[in-house]
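The complex is shown incomplete by one protein chain, all other protein chains being positioned as in the whole.
Our next item is subunit A:
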């Protein structure tokens, strides 16, 4: 049941417990209880809104940074990852397999802000060996949502 509730909420966080209950043919109070429990257990972390900032006219620069680090004894990559993710400029951090260790998504108001963060804060951290910065030029699809306006309903209004 949790899985089905989560699938619906992941796609549309605005759904009410009542609507979910109807769609899954479950009692409302049970759905509400499960949602509350999953919030408590940090399974549901946040009700997220995916915004096309470019369309909203906001200036924003984002970069994906490949970070090579020296793992530390006992704590491995966790401690250095924690140091990185605490910066408010950092939107996400992933531990990666392959040619680098951490993938860090950094967001700033402009190119200079992101560059300054990388060169002065991230690259200078102890245990960080190197960084490679990739600026995001355009978002085509994020969290399963296509950003272009190509998904318009092309059907005729009435069709039997």
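To be clear about the criterion, contacts are C-beta pairs under 8 Å (C-beta built on N, C-alpha and C of every residue); 3 or more make two chains touch, one makes a residue touch a chain; residues count from 1.
Note that in this section contacts and distances are computed from a predicted model.
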Undepicted complex member, UniProt protein name, chosen from "Glycine cleavage system H protein", "Branched-chain amino acid transporter", "Aminotransferase" or "Glutamate synthase": "Aminotransferase"
Per the touch definition above, residue among A:6, A:24, A:64 or A:90 touching the missing chain: A:24
Contact partner of the left-out chain, one of A:56, A:137 or A:158: A:158
Where the unshown chain meets subunit A, residue by residue: 8, 12, 19, 22-25, 151, 153, 155-160
